[in-house]
Each structure stands twice: as structure tokens, then as C-alpha cells.
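Only one protein chain is missing; all other protein chains are in place.
Up next, chain A:
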């Protein structure tokens, strides 16, 4: 297998970097490249999975010789290598980047150039982990809401993050969409009516109340900060999917996606 990515430069590189940072809550990431782009997956505690999709169009050149290639690398090492010339490049210069992966057992090679200075990085790759399959196909989705990210950012600022869990209620009837926390300073609820300006789409078929560990959801706030829209979906078991749509300066769109297991320690009585 062989993948040549790049050269990506300047703003686009910063954009790709911010996507990678958005999923950087665990050191190791599994990268999966196909003709359509690169997917970077990070998991924690077999409870949460984050995926950053970097579309092929972000790169000036992108080719994958085989149908797909997959490898695992340390994300912090990758980020340090990508920012070797600093996060803010000198005015008038831009960093050119070329990435190559020759296939199983080979290192991921990065070639960076800025103002005549060349850096070559050889990042050793590892056997990819078995990834969790949340199996979130559209037929299994029970409730789905698309919200402007601004609305969710406000909510996260309001809610009490000392709470252990975030409770999400989605319902075809009142309160439609409710976020609740139960922290040191008491309970807090944020409700969104279905006709709110922030609500772009509302497809709820069934009343569902589920709790998710805040510690697991916290990493997703990095992506929330960058995004313009978020799609919130649940399936029958209460698994949660958060899809953040992130637009760069050129109007290109990428996605960062989180899947999270519901918190099991909950009884019907508590609801």
C-alpha cells in the first residue's frame, strides 16, 4: 500500500491540525485512509470513540494505492511532528507538508519544509487495534436532532460540569430536547423547544432519557468549539452519536464524530 498526502500548506494544515487536536484525548490513534480521505479514530475505555474525517480535498494531492490502508500511531508524536516549525509560522512563509505511508510494517513518513529548512520525521506505526463498532446506521436511529453549535456551546457553559453525568432527554412531546446536570450546586436543566431558531432538524420518534458520563463527553467540547452544526442521535439502546460539522476558511467541510455508551448505573426509579 502507498499513500501520498499533501503537500497541504498554511491554513489547511492548521485546519487539519485542529481536527486532530479535537480527538486528542488519548495518545494512540488508528488512521484509516481510503480514496475519499483520512479517518483518525481514538477510543477510550471501550466506552467512547472519536473519529475525525479529513476529506481528500483538504490535501492538494491525495492518493491511496490500495483500497484502504490502516495503521496506528501516537497522536501526540504526530502532532509534535506536524508542528515542528511552530504553530504560527513566520509571516510570508508557509510550511509545506508531504506524508507517505508505504504499507504494513513501514513507518509513517512526514516531510516538512519551511523557508528552505527541511524536517524528515519517521513515525513508527503499530498494529491497529480492533475498533469498537457502534453500528449507528440510519435505520437504527430512534431520535435525531440537528442543532446550531452555538446553542450547544451556550448550554455547556450554563450546565454544571461538576456533575458526574449529563442527562439527555429527547422526546416528540414536551420538553422535546432537555440537557440536565446534577452537580454540587444542584440540578440544572436546559430546554430547547422544537421550534427554536437553533433547531435545524427535529426527528424524535420516542421519548428517551439517557445519562452519559461527563468525563467521557468532555473531550468533544474541543470539536464543539470549532463546529458550526451538530447532529445528535440516539439508538434504541441509548448509545449517543454526536456529529460535529466543521467548516474551514475555504468553505470545505469536515466532520468530527463521537460515539458514547450510556451510563449503566441508572434505575427506572431515578428517572
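Definition applied: a contact is a pair of C-beta atoms (placed from the backbone, for glycine too) under 8 Å apart; a residue touches a chain by one contact, two chains touch by 3 or more; residues count from 1.
Operating definition for what follows: contacts and distances are computed from a predicted model.
**Q** Given the options "DNA primase", "Nuclear pore complex protein Nup85", "Aminomethyltransferase" or "Checkpoint protein", say which is the protein name UniProt records for the missing chain.
**A** "Checkpoint protein"
**Q** Just to verify: which one of A:118, A:137 or A:157 makes contact with the chain not shown?
**A** A:118
**Q** Touching the absent chain in the whole complex: find that residue among A:55, A:83 or A:221.
**A** A:83
**Q** Would you write out the residues of chain A that touch the absent chain, in ascending order?
**A** Output for chain A: 74, 76-77, 80-81, 83-86, 90, 114-124.
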